[in-house]
Structure formats: C-alpha cells, structure tokens
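Please read through the structure below; I'll follow up with questions.
All protein chains of the complex are present and in place, except for one that has been dropped.
== chain A ==
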Amino acid sequence: MWRFNSRLLLAVLAVGFSAAGAFAEPAIVYSVGGKFDGSFNESAFAGVERFRKETGETVREFELERDAQSVQALRNFASRGAEPVVAIGFNQANALGQVASSFPESDFAIVDMVVEQPNVRSYVFKEQEGAYIAGLLAAMASKNGTIGFVGGMDIPIIRRFLCGYKQGALSVDADVRVLFNMTGDTPAAFADPVRGGELAAGQIQRGADVIIQAAGGTGIGVLQKAADAGVLGIGTDSNQNGLHPGKVLTSIRKRVDNAVYDSFKSAKEGRFKPGIQVLGVADGGMDWVLDENNKGLITDEMKAAAEAAVAGISDGSITVHDVVSEGECPF
C-alpha cells in the first residue's frame, strides 16, 4: 500500500512539475543600464509591458548591476523553469552561451548578439540601416548643408550608427558636412544630458541645423539643446518626437520591444524557434516615425525619399556599410 502511495505521490509530483514547466513564466535579464535607461533596456521593458497587458501573465525580471552577475541570474531563472529566458545586451552573450548549454531543455533568447546554440534565438539589429534613413532625412531638412551627430560611448555599435548616418546624408548631397562627437569613454557617457547639450551647442555654433543623438540618456540633453536653439533634433531607440513637438525631425526606432514580445509570445504559443533573426528596416526591426508631432517637418518629397530608401534597402539595391563586419567607415 505504501509502495503504491509513494508511486502515486511521485506521479502527482511529476504531473505537478511538468504542469509548472508548461505554464512557466517568461523571464528577462536587463543589461547594466537598467530597465529605465530611457533607451535600449527601456525599449525591452516596453515589450515586457505589452506582453503583460495582453496576456495578463507575470514576467520575472532582473537588472544586472555588473556583468559578473549575468551567469547567475540566467541560471537562477532557467533552473526555476522560466521559459523563455531572455538576455538583453551583447555583454551577456558569453554567459548565455554557458547557461544555454547546461539547460538544453530550456529556451533562451538574446538581443543584440548571436549565440550559436540549438536552444537560443538571437535577435540582432542592423542599426546602420535606420541611421541611413536618419542621415537622408537630416540632409534633406538641413538648410545650410551641415548636420550633426552626438554619440554616447565610443564603441563599435555607435560608430556603425554614425557611418550609416553619413552614408544616408551623402546619398542626398555629396557636399554635406557631418559634424560628430562622442560623449565619453565610460558607460556614464550614456547618462550625461548636460554634456550632451554642450556637445550639441558646439555643433550648432559650427553651423549644424539638424542633430541626431545616439547616446541614450545623454541624448535627452541633445534634443533639448536643439529645440532651445531652434534647430532640429533626431531621436533614437524609442519614439522621441513628442519630447519637443515640431522640433524633432523624426525618431529612428530600434524595435527591441518587438523582439522581446515576439520571443515571449512565441514561447507561450509553443512555436519558439531557435536561430538567428536579423532585424532591419525591411522587416520593421528598425523604423522611422511620422506622427502628428513631426508631420509639419517632413515634406512629401522627404517622405517619398525615405520610403524609397526603405524599399531600396529592403530589396538590396541599397547596401548600407556595416563597420562591424566590413571594417572602417569609408565616408
């Protein structure tokens, strides 16, 4: 009898566990910037919120304080049956690679880096394509042929954005002058709106009348200074048109939220697929925003040119230079 009971108990437990496995909540590990960084992580957080609202499910979250915690956080989530476990940011690639191989039954996803494992879905973005559209619109909107770029920390991803921006601008006007500054050499460069404002002011003095920010929180200062000085700013990552209506030419969005939402949703519906997904303007992974805040700034001609560029990049007739895989920016 006891024997039977213990078996029954085991069976019940097994059912219980497998049920817990099937209904496991998804989990996300944000990178060091934190989920309210006003930029990359926040975009991921927006995807989380959308999933929560639509499905009413809970999502476990963890914000890294330092990269060393990444393995731990990912392992903690995986060992408690969270599914999928999504890692935000390229810094977590090594950690995710380790953890994914020790939990072959779980699903993982990473944004901004490729991890080649049979149970990992990697979302990477072609930021340079979004930047190309931005450069094109900036050069068309500029009255005196000088446009600006304020980057955050001097790292490859920002240089790639700058190169796409230059290429887009040069496609409109071969004589356009592109001024550019990086804010700094520490991660604080992504959180220094005062410095961002100063760099923008410097570029404005040198004649720039459209300035793009690729600097996370620092960019808020860039857009503020541009609006104050009566020139145009361009937002990035999320839709920043509404920050200064009529003073922000457009925003180049990187749809991290879509990537996160997609991974959660597909796992919930049981159609999660590992592999690499490259998101660019062709599939809406990068896009530019036209809304009521900037419709007075975008002429029909600009709209047509931007749409033509999107179409050209999508069908391959325009290739945007990628400094990460193709080396030094030729522009």
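Keep in mind that, in the parts below, a residue touches a chain if its C-beta (ideal position, glycine included) is under 8 Å from a C-beta of that chain, and two chains touch if they have at least 3 such contacts; residues count from 1.
Criterion: contacts and distances are computed from a predicted model.
Q: The hidden chain: which UniProt name fits, "Electron transfer flavoprotein-ubiquinone oxidoreductase", "Aspartyl/glutamyl-tRNA(Asn/Gln) amidotransferase subunit C", "Carbon-monoxide dehydrogenase large subunit" or "ABC transporter permease"?
A: So, among "Electron transfer flavoprotein-ubiquinone oxidoreductase", "Aspartyl/glutamyl-tRNA(Asn/Gln) amidotransferase subunit C", "Carbon-monoxide dehydrogenase large subunit" or "ABC transporter permease", the name matching the hidden chain's UniProt entry is "ABC transporter permease".
Q: Any idea which of A:Phe40, A:Phe62, A:Phe180 or A:Phe264 touches the chain not displayed?
A: Answering carefully, the residue with contact to the hidden chain is A:Phe62.
Q: Which listed residue, A:Arg75, A:Arg177 or A:Lys303, touches the chain dropped from view?
A: Answering carefully, the residue with contact to the hidden chain is A:Arg75.
Q: Among A:Ala44, A:Val85, A:Ala100 or A:Met113, which one is in touch with the chain left out?
A: Answer from the full complex: A:Met113 touches the omitted chain.
Q: Tell me which stretches of chain A touch the chain missing from the display.
A: Considering the whole complex, chain A reaches the absent chain at 34, 60-69, 71-73, 75-76, 90-91, 93-94, 98, 112-113, 153-157, 159, 184-187, 324-325, 327.
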